[in-house]
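One chain of protein is taken out of this complex; the other chains stay put.
Just so it is clear, A and B label the chains in written order, and each chain counts residues from 1 on its own.
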Amino acid sequence: MIELKNIFYSYSANSSENTVALKDINLKINKGEFIGIAGHTGSGKTTVAQILAGLINPSEGEIVVNGESFSDYKSAARALRQKVGIVFQYPEHQLFEETVYRDIAFGPKNKGLNEKEVDECVRKSASLAHLKEELFDKSPFELSGGQKRRVAIAGVLATEPEVLILDEPAAGLDPSGRARLLEELRRIREEGTTVILISHSMEDLAENVDRIILLGNGEKIKDASTSEVFQDVQSLENCSLEIPEITKIIKILNENGMNIPENIFTVEDACDAICKALEVSQ
Amino acid sequence: MIRDITIGQYYDAPSPIHKMDPRTKILWTLFYMITLFVVEGFWSYVVIVASTALIIALSKIPVKFMLRGLKPIILLVVITAALNLFMTQGENVIFSKGIFTITLEGVYMAAKMAVRIILLIIGTSILTLTTTPTVLTGGLEILLSPLKKIGVPISVFVMMVGIALRFIPTLLDETDKIIKAQTSRGADFENKNPVKRIKAMIPILIPLFVSAFRRADDLAVAMECRCYNADADRSSYRRFAFGKRDFYALMYAVIFVIILVVIKVVL
Partner (left out) sequence: MNIIEAKNLIFSYKSNTHEKVVLDNLNINIEKGSFTAIIGHNGSGKSTFAKHMNAILLPSGGSICVCKIDSKDEERLYELRKSAGMVFQNPDNQIVATIVEEDVAFGLENLCIEHEEMHKRVEEALKAVNMYKYRKRAPHLLSGGQKQRVAIAGVLAMQPECIILDEPTAMLDPKGRREVMDTILSLNKEKNITIVMITHYMDEAAKADRVIVLDKGKVILDDTPQNVFEKEEELLSLGLSVPHSTELAHRLRKSGIKIDRAILTPEDCAKEILKHKGNSYD
């Protein structure tokens, strides 16, 4: 659906020389996928996301949207903006309206929808983001941190993007808030939206996404299915990412002569596999 | 665009200008600004431009970097120049069509104003580029300290300026992020209609204000935790002392004035 070909991005930093933030990035986003983008801070994750969302233009390279190749970045950006919605880190900082309802309605109104259509959009996205309608008339600034974040996410969902990009959406939430948010993402994905989750929590990625794009120093290090990426512990360590505890345990066990499948990330699966392995050996 | 503004930024380089006492630099800049608006005549400006170029060279700031800082004010320069070009009455008409009349005096005036603004920005930029904001405010605090005697809260004022400077980059980043977030939600900042354009600013300004207040609140608590008390005396990490460089700067100022006076008398 969206394809980036040989994308470079550089910007002028504090001095006169240019800093290259992205080097020769090639990637394809297919409809209905749940993709994770991982990488350390400064690896280019956010830059890729902003290019995909049509917010910044690459310095070089080709953008293909729905099979149509754009050499003119301005029209590419316009096409991308219509398709892609992006939830930035700490999205609650972008709320501005007097009421929750009006804030969520900002996107659909900009699209020029009539009142009834706007209303439908608002209600639908609010329910996707688990927001109760009682909150509609409240000021977004009165809500709790978790609620504010869900209002902000609903505000992006209301633009009905085909692709939803989220940059560290769970940052700063407590464990239960985190779990609830990830569950919402799974639901949004089931509704047919393509979801791209940017995160440095490898645990969150392991448990949710199907495919992981690993970035390091502006280059694509790996682009493969989740289980394949996690079997490559070396690459993860090179990108200074945290390896999930379960992966660590399985790695130690296998180094010590056990034979446990390496594509296991959840505690339940690991428990079953370990039980099975121990029974066999006993 | 936002990142191009060099006023208030610091450019680290091992130059004699960087090492100079901030008080010398502040006084020099003040003196430079006054001269800029007092002097008349082509040769005087040549001397000022040459002297500015010398200082830039001494400061080891790349010229490209300096020039980039001028980008945001191009519009201001153009408008001022244009106003002077068309508004100045004069006898030597070079061009006249309808209500537009350009005179030689107008051209001269326009050029003078453009040069003045550019030099003014460059001059103040050199001060801020070679002096860290804390040192700058520290220097200001000492220069303005006589005002403390008449009850002006200089220390608090200097602390406020310092904090404002500290948060400029943070808030610029934040502005950039908010603009992008609202663009992604379909906000239109490029509308030709000025009323719509102003309205489009609301989704940026409100979050920015909310964020600035939240930061101010956090910072106030953090400062209190580190025993800050606006009314109490504080010691200072920085110590300023006039050195040889400052003496040279003073000598240079004297020579500078003499040259300008000579030009005025001779030409």
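By definition in this document, a contact is a pair of C-beta atoms (placed from the backbone, for glycine too) under 8 Å apart; a residue touches a chain by one contact, two chains touch by 3 or more.
Note that the structure is a prediction, hence the values are computed from the model and not measured.
S.K.: Identify the residue among B:I17, B:L129 or B:L165 that touches the chain left out of the display.
M.R.: For the chain that is not drawn, the touching residue is B:L165.
S.K.: Quick one: say which of A:I25, A:V100 or A:I246 touches the chain that got left out.
M.R.: Missing-chain contact among the listed residues: A:I246.
S.K.: What chain A residues would touch the chain not displayed?
M.R.: Against the missing chain, chain A presents residues 40-42, 144-146, 171-177, 179, 200-201, 203, 240-242, 244-246, 248-249, 252-253, 256-258, 267-268, 270-271, 274-275, 277-278, 281-282.
S.K.: Suppose we count only contacts with the excluded chain; which residues of chain B make the list?
M.R.: 10, 12, 132-134, 162-163, 165-166, 169-170, 173, 214-215, 218-219, 221-229, 232-239
Here is the rule we go by: only the chains that are shown with their structure count from here on.
S.K.: Per the contact definition, I'd like the list of chain B residues that touch chain A in the complex.
M.R.: Listed in rising order, the residues of chain B that touch chain A are 3, 9, 11, 62, 64-65, 68, 174, 177-178, 180-188, 202-203, 206-207, 210-211.
S.K.: Could you list, by residue number, the parts of chain A that touch chain B in their complex?
M.R.: Residues in contact with chain B: 12, 14-16, 50, 53-56, 81, 84-86, 88, 91, 93-96, 106-107, 110-111, 141, 155-156, 159.
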